[in-house]
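Removed from the display is one protein chain of the complex; every other protein chain stays in position.
A and B label the chains in the order they appear, each numbered from 1.
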Amino acid sequence: MAAVSTDQYVDILRFYAHQMSLLDAQDVKAYVKTFTEDGVTHHVHRGQSLDGRAAMLAHAEQALPRYRTVVVRHWNDHYLMERAEDGSFVVSYGSLVTLTGAEGVTRFESSYAVSDVLVREGDELLVKSRSLVRDEPAEG
Amino acid sequence: MAAVSTDQYVDILRFYAHQMSLLDAQDVKAYVKTFTEDGVTHHVHRGQSLDGRAAMLAHAEQALPRYRTVVVRHWNDHYLMERAEDGSFVVSYGSLVTLTGAEGVTRFESSYAVSDVLVREGDELLVKSRSLVRDEPAEG
Partner (left out) sequence: MAAVSTDQYVDILRFYAHQMSLLDAQDVKAYVKTFTEDGVTHHVHRGQSLDGRAAMLAHAEQALPRYRTVVVRHWNDHYLMERAEDGSFVVSYGSLVTLTGAEGVTRFESSYAVSDVLVREGDELLVKSRSLVRDEPAEG
């Protein structure tokens, strides 16, 4: 693993700004296109893997009706970035999810630890795999 | 619209760090000076526009007493930045507002979508227009 350059670090910040904006706008079609065609999302805390854009899209579209009555926002911080020998980027960060409902009342959904592998295809960065672990304490 | 360089991206991050610090410190006189003299703030969700530093300052000073009993903090994320042909920067981001009251009890105010146009005057960036939309769900 190698350190990333300043340009790469900012490029990756930009990628997340773009991807999270699509996710928070509930534009699921554009969101899944920020993954590679065979990209994987692994929700570790519920033992669920979604393999490929089509599976992610089907899952997201099924979930959308639940999100008609809330605005979801992801607040990420503390991006750790490294470059693997194959040129991919390994990125991990924390993500705090808030929900704003009717009359602008905001509440917490939960917080997560996220680990991604990003690859470059042509001009753009895409997520090849994402692993999400919902925060839970060492003792219940 | 063109992409912004790494230097410009970081410069704009710095601008927001500075501007939000003034806002959160309730230093309204310094805050309005981070706008152009004719800068506009448009609170879309309540159909209110404040035109020019003087109008913003009058509005902010009127609101200050309400904020004597809370610490307000803005937590921004996912800055999307583009450069327009006239050299101005078009920046959008999410903003989560928290209030901390007596005895350090923190609560949500609300979350917002913000769109700014920034221009350079001499050495500094200034906001020419800001548009804020308070988050509310598609269905009530």
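The working rule: contacts are C-beta pairs under 8 Å (C-beta built on N, C-alpha and C of every residue); 3 or more make two chains touch, one makes a residue touch a chain.
All figures in this text were calculated on a predicted structure; none of them were measured in a lab.
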| item | value |
| --- | --- |
| Residues from chain A at the interface with the omitted partner, ascending | 6, 9-10, 75, 77-81, 92-94, 96, 108-111, 134-140 |
| For chain B, the residues touching the chain missing from this view | 6-7, 10-11, 13-14, 16-18, 20-21, 24, 68-71, 73-77, 98, 100-107 |
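We adopt the following convention: only the chains that are shown with their structure count from here on.
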| item | value |
| --- | --- |
| Chain A-chain B separation of Cα centroids, rounded to whole Å | 26 |
